[in-house]
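All protein chains but one are shown at their positions in the complex.
All chains are identified by letter, namely A, B, C, D and E, in their written order; residue positions are counted from 1 within each chain.
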Amino acid sequence: MLKELFFIIIGSVLVNNFVFSRFLGNCPFLGVSSKTETAVGMGMATTFVLTMTAVAAYFIQNFILVPFGLAPFLQIVSFILVIASLVQLVEMVVLKISPALYNAFGIYLPLITTNCIVLAVALLIPQKNYNLIESTIFGVGAGLGFTLALILMSGIREDLEFSDVPDALKGPAIVFITAGLLAMIFLGFAGLVPL
Amino acid sequence: MTQLIKDFTNGLWNENPIFRAVIGICSALAVTTAGQNGIAMGLALTFVLTCSSILVSLLRSIIPPKVRIPCYIIVIATFTTMVDLFMKAYFPPLYQVMGIFIPLIVVNCIVLWRAEGFASKASLARSIADALGMGLGYAWAITLISIVREVLGSGTLFGINVMGQATHWVIMLLPPGAFLVMGILVGIMNMIARKSVKNTHCH
Amino acid sequence: MDLILISTLSMAGLGLVLGGGLVLASKKFAVENDPRVDRVLEALPGANCGACGFPGCSGLAKAIVEGKAPINACAVGGSSVSQKVASIMGVSDTGASTDKKIARVLCQGGNKEAKLKSDYRGVKSCRAASLVNGGPKGCPFACIGFGDCEKVCPFDAITMSDDGLPVIDEEKCTGCGLCVKECPKFVIALVPERNEVHVRCRATMKGRDTRDVCSMGCIACKRCEKACPFDAIHVVNNVAAIDYAKCRNCMKCVEVCPSKTITSAFAERKKAFIDDKCIGCTICAKNCPANAITGEIKKKHVVNQDICIGCGICEEKCPKGAITMERAGQKAENRCS
Amino acid sequence: MEEFKFITTSSPHIHSGESVQKIMFNVAGALLLPTVAGIYFFGLRALLLVITTTLAAVLTEAAFQKLRGKPITVWDGSAVVTGILLALNLPPGLPLWMAVVGAAVAISLGKQVYGGLGMNPFNPALIGRVFLMISFPVQMTTWINPVDGTTGATPLQMMKMQGVSTDYTKLFLGNIGGSLGETSALMIILGGLYLLYKGYIEWRIPTFYLGTVAVLSVLLGRDPVFELLSGGLMLGAFFMATDMVTSPISRLGKMIFGLGAGIFTVIIRFYGGYPEGVSFSILLMNAFTPVINRYTVPRIYGEVKVR
Amino acid sequence: MNQYARMIVVLVIISLVAGAVLAFSYKVTNPKIQEQAQQALQQAVLKVIPGAEKMTAVEKQGMTLYIGMDNQGNKKGIAFKTTGSGFSGPIEIMVGYNPREGKLTGIEILSMSETPGLGARIKEPAFTDQFKDKSVSDEFIPKKDVKVVTGATISPTAVSKAIKSSLAEVTKIYPVGGDF
Partner (left out) sequence: MLKTFKGGIHPPYNKDFTKHKPVETAKLPDRVIIPMSQHVGAPCDPIVKVGDTVKKGQKIGEAKAFVSAPVHASISGRVTAVEPRPHPGGGMVISVVIESDGKDEVFEGIKPPKSLGELTPDEIKNLIRESGIVGMGGAGFPTQVKLSPPPEKTIDTVIVNGAECEPYLTADHRLMVEKPYDVVLGLEAIMKATGVKKAYIAIEENKPDAIEAIKQVIKGKEGIEVAELATKYPQGGEKQLINAVTGREVPSGGLPMDVHVIVDNAGTCAAIAGALKTGMPLVERITTVTGTGIKEPKNLLIRIGTPFSEIIEQCGGFKGEAGKVIMGGPMMGLAQSAMDVPAVKGTSGILVLEKKDVALSEQLPCIRCARCVDACPIHLLPTTLGKLAEKGMWAEAEEYHALDCIECGCCAYVCPARIPLTQLIRLAKNHIIASKKK
């Protein structure tokens, strides 16, 4: 059991990193990876939402969709509805309860609704037949993987400010190239865990 | 009319979602291993985008701002599921390739971006023009990416062998290839954009 | 039918629960956000130049709403912005009627004009160079010419000429004053936009010493002082200085300056024109410092355009508003915006 | 008295005399040792490969700089080092056109897109190698045996697939299959010691890298001597992980770098899909370098820790 | 209050309509989807059992087995699904088996996510064809009696292992030489 959970984490952080090998969450990856501080904030916020989503998705799937035979066509709608509401709810609650926390990462919360990692995790959980604990861990792993990608990229991008990148490649282009090289490096983990 | 044409062409180049605005790129990276995937994904997104824009534009006055996002997203999700079911029913091989990325049209940033940023503020006609432009802009962009990756990675173009064994660079079909091709294409587009700006600038 | 019903119901239920949750949350966790911040932010120019001393326009907006900054803290926006901000904040805009100021370069010692005293090597920054033996130029007051001001201007209003002097685009300059703060040699000053005449030298050395190091420097000959009809220019500390409040752009000093230290575009010099409203009261003729107006009493007066210095006193004095000042040439119109 | 116009600069007015060129050409010189070993074992084919990649790297660099309208600075020697190191990381039998692709990728995507010398986040030679590895996996894993030129497996592959170890002396001297420059641990160590002596590489990275691998091998029940001597570990630890451009600047950071590279190498070697993990590990730590730099800022003289 | 009521009402109505519309679309497309799936399955089964024209599914000891028959109803072979753990994910394989002869009749890779150009080449006939007429008593060890795809040993190993282990189960139900 523990071993499986470990594999889920390693799998989603390193081997099949959500950004570098599953191509998910690229827009926020591009958008908020220019400063390490914001990257860490965004990563934490996303991990938090992902974990909650994973749990919610598990319950909806197994207690509403499957029992009523709705899974094939209501999955997307119900998941996304839950995510959007959840994000908005969390945002409001955080703002009220701890303005400090809100300042730290509240500003990223609205962005998370459209982060496709979140919906993807929700959709992958039923597909992979994960139980509750596995689902939760999967959510955490996805978040950590995303955070790792953000932190690595933001570190490099902060250094890039001092680099003489050709004009045409400035901005997203060099970020993509760097992401490509990072993806190449992450292939080194290929075959690390049985999937 | 000229306004509509402007709205339409905006997505094709000026604010091309992939190359200029650089948004909604997950699918553009993920499914672009072969030319036909690009076309199919492009059309699917255009369909969802147009339908959602129509509905959002029609409903814009009824929806209270606080539940705006959930409402838009339900609309989008509905159309996406329809595409999903449709592809499953009629194009199973394609469906298998695109896998999870069809459902993910819901969260494709382009759709919500246009729903929020354009359709919720503009008239029906303009919303349609914009959605079509954006959709097709997305479609040509990812088709281009697909073609590059297919030619370099498999040596084929829409499944037809064009390069023989000369370009059988596995990396192009893998994630790094996607990012690298994307980066280089965005760079080229920047160069083109800059040139055209320079030409129209006064001296 | 069954399936449709169930799915409709469950979706409705989900919508109800989540909608209800959102409503509850938004009531329970409603947070007062001062909407004025956003409105002030909208009124600000959005250049994020930081000249106000706050982190960007949004920082200033917040500070204004919280009362930590005055409503006219944005120099870039000028009076129009401070009026808007004042109305949002519900206070009257005091002191917003100040004249707009822009930056002017007060040195003409470029690479050709000013001598170098040493062969400076190192960081190409004026401030860095000024810390090495006071800079490479022979004149310790001269522009160093590495363009720190150009780099700091958030509005791209400054370009360095081939001669190594900054040129300020009057149209782009917003008067934010960042360049003034940046220049280690205090070569740039904020002056009222309407003033056209400037002494472009700040060297307080003896005239002879100044001439040794720069061909455009003020040699303190005091000719300008004598030429000025308005007592607006004086040589203090070996260098001429204009009292901008008194100067009327007559350009007399410019004409007499032997070293071309004082500058103005003669194309900008205005001339007086008298129209038919003139009743021949002779007030203008009496007041004209250049004696350019002639005419008999109760007859329409005429201006000798060759003598008129464009000071505009006659225009001010004419009780009938019969005199207008017009530019002789057109303002140089060659900019690309 | 005579009139001179004196030079003025900010202090200091004297300099140690070190230069980038000096460093790079010394590294290139040190690399000659493993190169010679490669040529000895794999024949002139190996020499050809080294010349090809070096030329390709230098030309790519010049072409790129010309294209950008920047001064051409190939004489700083960094492209030469990249070229040689790339060759040392390739199977001796690799088709030459692939080597050219590798060198071009190394210099263009690995270095010039970031602005050239000193600004690249990743080790260019390794970018070239990994690119080739993933693009042409078959050719990149076709090893020839020394001397007789038949194809065979590397010691690590044999270990991974069949659990067979190789004789230490062979490993040490280099009479084994593998990349051109990685076979002779002896020559690599000699070159590395030379650079250490000259102060061009830092002892922390190789020490921590090799040390971590050795310790983990012991802990995980493997043969540490075998693990140290086989594969590209020695080459990586002495010549590639030490690339100053892509490794941390603080001393603590360098130790972390070595440690991390060691851990990842062991993970990939022991549990991953590849028999060898040196390239990936170094590149991965390159990616971590900015973060490491950020969090290992040394305590300055007189700083009172407030946090 | 009014504003809040409206929030809920609009959200509920939209969800409600969405639910209805989707359920309806599902009803329309579902038969087609099922049919597609069935067809795909049948195709795969018929492909791995040469000569079979139709199939029936049987459940035995927790396994689903498909019996392929020709038009006359003559049983031509048994097909079953098995899953191997490949380089980058599960590999689903359809295996055809003829108990009478104790040989495989063919295999087909149903789904996999192996590396294109490498592991993915297990889909190619060059790899799959070798299993045709392979005796079930063979060792199924890559590089020994199974030809591998160059540069990728893991994927073929996964396939071989999966076939070998599920054959062990199936031969318990339908022993070699026996009928079915």
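Rule of thumb we're sticking to: a residue touches a chain if its C-beta (ideal position, glycine included) is under 8 Å from a C-beta of that chain, and two chains touch if they have at least 3 such contacts.
What you are looking at is a predicted structure, and each value in this text was computed from that prediction instead of being measured.
Asker: Among the chains included here, which ones are touched by the excluded chain in the whole complex?
Answerer: Counting the whole assembly, the omitted chain is in touch with A, C, D.
Asker: Touching the hidden chain in the complete assembly: which of D:V138, D:V225 or D:V245 does that?
Answerer: Of these options, the touching residue for the absent chain is D:V245.
Asker: Which of these, C:K84, C:K117 or C:K270, touches the one chain of the complex that we don't see?
Answerer: Per the contact definition at the top, the residue touching the missing chain is C:K117.
Asker: In the complete assembly, which of D:T73, D:T141, D:S165 or D:T207 touches the absent chain?
Answerer: Checking each option in D:T73, D:T141, D:S165 or D:T207, the one touching the absent chain turns out to be D:T73.
Asker: Given the contact definition stated above, which residue among D:G43, D:G118, D:G211 or D:P224 touches the chain not shown here?
Answerer: Candidates D:G43, D:G118, D:G211 or D:P224; residue touching the omitted chain: D:G118.
Asker: Kindly note down the residues of chain D that lie in touch with the hidden chain.
Answerer: Residues of chain D in contact with the hidden chain: 1-2, 4-16, 18-20, 22-23, 73, 76, 78, 115-119, 202, 244-247, 249-251, 293, 297-304.
Asker: Can you name the residues of chain A that touch the chain not displayed here?
Answerer: Residues of chain A in contact with the hidden chain: 161-162, 164.
Asker: In the complete complex, the non-displayed chain touches which residues of chain C?
Answerer: Those residues of chain C that touch the unshown chain are 53, 117-118, 121-123, 125, 127-128, 131-134, 136, 140, 151-152, 181, 204-205.
In this section, only the chains that are shown with their structure count from here on.
Asker: Using the contact definition stated above, find the chains touching both chain C and chain E.
Answerer: Touching chain C as well as chain E, we find A, B, D.
Asker: Kindly list the shared contact partners of chain A and chain C, in label order.
Answerer: Correct list: B, D, E.
Asker: Which chain pair shows the largest tally of C-beta contacts?
Answerer: A-B
Asker: Identify all positions of chain B at which a residue touches two or more other chains, and write them in rising order.
Answerer: If we look for residues of chain B contacting two or more partner chains, we find 66-67, 70, 74, 77-78, 81, 85, 170-171, 174, 176, 180.
Asker: Two or more other chains in contact with one residue: find those residues in chain C.
Answerer: 3, 6-7, 10-11, 14-15, 18-19, 22, 26
Asker: Name the graph shape formed by the protein chains and their touching pairs; answer line, ring, star, complete or other.
Answerer: Shape of the chain contacts: complete, all pairs touching.
Asker: Help me check something: in the complex, which residues belonging to chain B touch chain E?
Answerer: 33, 62-64, 66-67, 70-71, 74-75, 77-78, 81-82, 85-86, 88-90, 92, 96, 153-154, 168, 170, 173-174
Asker: Please give the residue numbers of chain C that touch chain D in the complex, ascending.
Answerer: Within the complex, chain C touches chain D at residues 116-123, 128, 131-133, 136.
Asker: Mind listing the chain A positions that touch chain B in their complex?
Answerer: Within the complex, chain A contacts chain B at residues 20-27, 30, 72-77, 80-81, 84-85, 88, 110, 113-116, 118-120, 123-124, 166-181, 183-184, 186-187.
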